[in-house]
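Left out: one protein chain. Kept in place: all the others.
Each chain carries a letter (A, B, C, D, E, F and G) given by its place in the written order, and its residues are counted from 1.
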Amino acid sequence: MDGFADLDFAREERCGFPEVVFGAGKTPAQVASIMQALAAEHTRVLCTRASAEQADTVQALLSDAQWVSSCNLLYIDRRADGARLRGTTASEVLVGPQGEGCVVVCCAGTSDLAVAQEAALTARLMGSHVNLLTDVGVSGVHRVLAHADELRDARAIVAVAGMEGALPSLVAGMVDVPVVAVPTSVGYGASFGGIAALLGMLNSCAGGVSVVNIDNGFGAGVTAHRINVPPARFAGAPA
Amino acid sequence: MDGFADLDFAREERCGFPEVVFGAGKTPAQVASIMQALAAEHTRVLCTRASAEQADTVQALLSDAQWVSSCNLLYIDRRADGARLRGTTASEVLVGPQGEGCVVVCCAGTSDLAVAQEAALTARLMGSHVNLLTDVGVSGVHRVLAHADELRDARAIVAVAGMEGALPSLVAGMVDVPVVAVPTSVGYGASFGGIAALLGMLNSCAGGVSVVNIDNGFGAGVTAHRINVPPARFAGAPA
Amino acid sequence: MDGFADLDFAREERCGFPEVVFGAGKTPAQVASIMQALAAEHTRVLCTRASAEQADTVQALLSDAQWVSSCNLLYIDRRADGARLRGTTASEVLVGPQGEGCVVVCCAGTSDLAVAQEAALTARLMGSHVNLLTDVGVSGVHRVLAHADELRDARAIVAVAGMEGALPSLVAGMVDVPVVAVPTSVGYGASFGGIAALLGMLNSCAGGVSVVNIDNGFGAGVTAHRINVPPARFAGAPA
Amino acid sequence: MDGFADLDFAREERCGFPEVVFGAGKTPAQVASIMQALAAEHTRVLCTRASAEQADTVQALLSDAQWVSSCNLLYIDRRADGARLRGTTASEVLVGPQGEGCVVVCCAGTSDLAVAQEAALTARLMGSHVNLLTDVGVSGVHRVLAHADELRDARAIVAVAGMEGALPSLVAGMVDVPVVAVPTSVGYGASFGGIAALLGMLNSCAGGVSVVNIDNGFGAGVTAHRINVPPARFAGAPA
Amino acid sequence: MDGFADLDFAREERCGFPEVVFGAGKTPAQVASIMQALAAEHTRVLCTRASAEQADTVQALLSDAQWVSSCNLLYIDRRADGARLRGTTASEVLVGPQGEGCVVVCCAGTSDLAVAQEAALTARLMGSHVNLLTDVGVSGVHRVLAHADELRDARAIVAVAGMEGALPSLVAGMVDVPVVAVPTSVGYGASFGGIAALLGMLNSCAGGVSVVNIDNGFGAGVTAHRINVPPARFAGAPA
Amino acid sequence: MDGFADLDFAREERCGFPEVVFGAGKTPAQVASIMQALAAEHTRVLCTRASAEQADTVQALLSDAQWVSSCNLLYIDRRADGARLRGTTASEVLVGPQGEGCVVVCCAGTSDLAVAQEAALTARLMGSHVNLLTDVGVSGVHRVLAHADELRDARAIVAVAGMEGALPSLVAGMVDVPVVAVPTSVGYGASFGGIAALLGMLNSCAGGVSVVNIDNGFGAGVTAHRINVPPARFAGAPA
Amino acid sequence: MDGFADLDFAREERCGFPEVVFGAGKTPAQVASIMQALAAEHTRVLCTRASAEQADTVQALLSDAQWVSSCNLLYIDRRADGARLRGTTASEVLVGPQGEGCVVVCCAGTSDLAVAQEAALTARLMGSHVNLLTDVGVSGVHRVLAHADELRDARAIVAVAGMEGALPSLVAGMVDVPVVAVPTSVGYGASFGGIAALLGMLNSCAGGVSVVNIDNGFGAGVTAHRINVPPARFAGAPA
Partner (left out) sequence: MDGFADLDFAREERCGFPEVVFGAGKTPAQVASIMQALAAEHTRVLCTRASAEQADTVQALLSDAQWVSSCNLLYIDRRADGARLRGTTASEVLVGPQGEGCVVVCCAGTSDLAVAQEAALTARLMGSHVNLLTDVGVSGVHRVLAHADELRDARAIVAVAGMEGALPSLVAGMVDVPVVAVPTSVGYGASFGGIAALLGMLNSCAGGVSVVNIDNGFGAGVTAHRINVPPARFAGAPA
């Protein structure tokens, strides 16, 4: 590790999942060396915003690392067979062994898909069952209403949207569970790289909506998973 | 007039309605003197953002001036009886003699009502029939859908909303006529006095939405009226 | 109701709690009339941002309405005795009949207290047990660490902070449950009415943090309650 | 379609024109597959912000797709001969079979031309006759005045401008029909990618101006067309 | 002077006019004491942003101080009779003894008048002949064109405007002398207290426009005067 | 010209110099065609923000076009020998035949040099004598003071600065002529591409400072020239 | 203390001075109760942003509390006679018993005086000798140069300025010690409540400048004192 990083190996015990690597701004060698160190201590290792070049370097060192190129997620899963997740597309990962509870991740357009996948795979790797709904846009409200039953089945919902970011308000008006809103940088002109959607979501007129940073699918996935699957010490708590 | 204003008496001929007075920032005496000069040339005179004090001063000079306190609109209508509008509440004015075509003005909450009324009365005084719908909010989408038929009857729609400003997108996805969006300064925190709603509306994912300034019910009313009632020279145009 | 509001009586069934009244920008008479209509249909009614004048008008009509002046919350609770909450200070309300699960609401300074109380009482009225921790500031980190056990007991945490808004990051690094961050408008100069804290929280380096609007204690309370107490249909879900 | 898009085939009936594809951020293969699906249901298909690479891929699949490179517009028109539009330059498309009514699109400088063309071709493809005026700038006001008659012939006007964005105010002061203003990102320094023009247009002192997003020629074209050509059910309405 | 101010008595020699007092944020006593000290050294003393209370206190001490309440300007002129200016309205001051050259100050609306007067009186007191034109707005472009000859007579022009701030561009397109643009805080919504006008002016497409701060009529007056009347050492320079 | 531009050949008579071409965003062919048309009517033609590629295309058509690569200025000067300017570096152009009056252009650092040269050459080509001072920075105030005499010789001063933009205030405190301030986009972090310098200059505490857009050396050069050399009709005016 | 505050009595040992009370947003009773608790443990107690009403309430309880109304500072000093500071004006406090080392606090205008006094008194109460220089403005650079010797005597300098905030750059160019810059909210228009000055200072071209929040004289005073007087454990360190 050459002194550039001082990993937090107690993170899993304290926060429920090992420290996650943020790939952007690190060299491929740094990412590889950090993931190797984490893999020596944990059965799951996750790196977000991983580039193709970082993935190559990591896979040369750790041959079981999987890269989902559509959302730049790189992961290692060394759990026992019945639990282990595999695959390099979002669909492959999501259909793995049964997860717990239910998180719905929904997004408005094709362009928001990468962020929605980051959220969905994060929650899935952390242990949740995830249902990913696409093309659920506000300008064709019937498409949202058509998913009412699937939304009611979710213990937590992630709503991803760019442009005016109205999807979370619409969804939150239909359910009684928390909605985690993710603004995306999709749009042009006065969308200001996602600020319009961010402000729209912060000002949602519907209750139960909270917001993560622009394009932060990872953060939404963590939050949704923590809502969906309580830590073990809460077994017996109201449910 | 004492030299402080050089009125544009040809405005009605050029733009279809006499010059409208913007009350804010003028003394009551200035407003009265300008309205008197306009009333000498035109049968209708309109002043927006008129305070109680301005209304009092004007009414002392022009006894037939009517003030709608709920949206700070002051007007004089000296047209013949079958056409003349009267009243000091929005409801009284809207139920007057038959207007032309149909403009729908809809708003989300009680707090947006003043802006919606400014839009509705402006379009009504200019000659349009106006249908004002309130409590049409995004977080209870069924309330919007319940008005689908009334929305389809409109030749132009004004959608007024604060907070995340999602109403125009939702409405525009249901109709095939222009939607004029008005952001309001209702909200708190990161609504930034209406900027969140403004950005949301500018970034609407639905076609046919255009936007006016924050709280500018007047501007929306003018635009909707011009869409709804074409100038006379277009008689015989496609309709 | 005189046509100015079209209440959403199905909200409780759909979203788990009756429609909540946002007091700001409404006249006392409007608030009273809306609360009366809601009280005819529900056993609990909540109004946020209620002024003393609004409270007086409501109490003249509905004598069992309670006003917590320190956070401008007005509520009616007509549930049976063992469940009914009473009191006009935050402490009185919080010590009522046993709530479900556990929500911790923590804040940094005396000046953030009103927002923290709004969050705490909202969650409490919706059914959660709430533990309110004050004076938990980042510049004296030992004060945060001293509450580690209470933080671990919570199924959901609300962290309220102004200025640089660092508290949620610090707290989220210590727990494995969701942290709902509330920026407050406390501060001066370049705090920009809470924007500094808002941005800080959106950019938290810790996982599991999501954010609500500036000073939006209500929204945080709703979200925390929904995390803490799942809807009944999830009984038997992972816990 | 491989599950990434759930097209809204009822859009044409509901909103008057088939769903329009937004090319930016989609792969060439995605665009081609979406356009093929739409072309199977509709006689006209439109894709905005289409790159040369996207155009190539689409044309390999759908040989009658036409790409107007100067404004990145890709379209298919399979209507009967007397109605069908053809051409790969703005001029060629605009001189096709007679459109309905009249929309004027005017812009200030050579640099705004692409946005103006996007607006003009959108309105033309939707059915309007369009008159495109260029080099109509505020700093040489005589050039605007010289077009007064053409402006009076229009049922709707689109005014495109960057820098200070003053053109819509000037034009709106000369006419009695709606003016749809389009700010462009042309400029440098404190133009902030079009924000200066956007703010200028939102604050227009002239009535009847509404605004679309920066560089959103498409949105302006839709709105102008909807003003110019009312839906069929309004035949017999005031005109 | 009690130590709170260290006046710059050499300013007149270095910069052509004595140090000018900025009234805002000073106590009446501080303003009076500073003006008294300046009056002991100079024949002209000027204080901008002077309140009624400040004016009263100064006049109690210096009986020949004149306050123009419409633009909050307070001045003392002790030059010889043929040169001395008098009066407490803008008109009275402007019609005094012959000034040098010609500065035109023009503004769009009644609401911009105070700022325009501050500019006009500043230039007048510094020695320029000033021609103040009001109601010169962009939405009635004929009103600007009607003043073409007066504009051509000016050696320097000050153009004052709020809202979209288009007047300077229009004027600059008609003349060959410098135009000093002053944005005003008149407007509402997205005018942002003058920022829209400021940005519009900075992005003017016309040459020869430079800009001063929002509402800074004083700064524009100084600049216009310096353009109009060169320092004495330039006698014989190109003119 | 193929219809894309409608040149304003009367600009020279009305505004004192032929229409200037803004190169950015135009194709080389468009620039060449416009410059050729202007060169047919005028003896001087100027194009700002001209790239190497644009310069090549223009020079292929108009062999006497000169390109100053250090500030991207392209010009043609076909005046008689004693007046004609030549050269492809700023120094070569500035030392040409005697200009009128005196404009000083000063800048703080090497990095501001391109903008300062654009201002200097613009004023020079329009007819002013120009003195260009470099390395005049605020953090070494003695370097500014050392130029006091040269500054006093100028009829107009252009002060160019990035970062905190303090140079214009410092210079304006030393002179009695107008100072035209040009903020540059030099800097990093919170300089925000020149906004810090722009705001600093707009808020200058010194009189006689007006500001042009970020990096707008051209605009400053025009303004300074118009101050320095009055139109011929002012011969005999105060000087 | 009634549970609303959990004071940090170990702050003095850890950070060198007892916890300082921030008066804004607290009730007079809260301030009094907190100061009483602190005074029981420490010989010095400081409250910033204290209003007259807060001062009255505190003095009723703690009769030796001193209020400096010109900068809203409230303090108690119970040290032994030779060290104790007294007085209710800045001058009275600053001339007390000898402080250590030397801090210079300089400001540009009368309007910045309150912030400069807050900085000066804070540093003085913490133990530094302080020299307060006023009317040191950039537009009269000779006034800054005249203080060169006093600036060289300081171990730390606080430079307070509003408007363009250029003073710290100018001062930092003259010295070799740290300069703590304090932007003030003095100014109007595009000063944006101190943002212009803040940005100017952050972008200072001179080395050794660091910045505190707008109007944060207290923060600058603490920093300057910590620079000027090292903690005791550094005795013998390089000096």
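By our rule, contacts are C-beta pairs under 8 Å (C-beta built on N, C-alpha and C of every residue); 3 or more make two chains touch, one makes a residue touch a chain.
All of these numbers come straight from a predicted model, not from anything done at the bench.
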| item | value |
| --- | --- |
| Residue of A:T110, A:S185 or A:N228 touching the missing chain in the full complex | A:S185 |
| Selected residue (touches chain absent from view) among G:K26, G:R124 or G:R155 | G:R155 |
| Hidden partner chain, touching residue among G:A50, G:V130, G:V175 or G:A197 | G:V175 |
| Chain not shown, touching residues in subunit G | 14-17, 20, 100-101, 152, 155, 172-178, 180, 198, 202-203, 207-213, 218-220, 222-223, 226-231, 233-239 |
| Residues in subunit C touching the chain absent from view | 108-109, 137-141, 144-145, 162-166, 169-170, 172-174, 187, 189-192, 195-197, 199-206 |
| Hidden partner interface residues of subunit F, rising order | 109-111, 113, 134-135, 140, 143, 186, 188-191 |
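Everything that follows uses one rule, which is that only the chains that are shown with their structure count from here on.
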| item | value |
| --- | --- |
| Centre-to-centre distance between subunit G and subunit E (centres being mean Cα positions), rounded to whole Å | 37 |
| Centroid distance [mean C-alpha coordinates] between subunit F and subunit C, Å | 59 |
| Residues of subunit C touching at least two other chains | 198, 213 |
| Overall pattern in which the protein chains touch one another (line/ring/star/complete/other) | other |
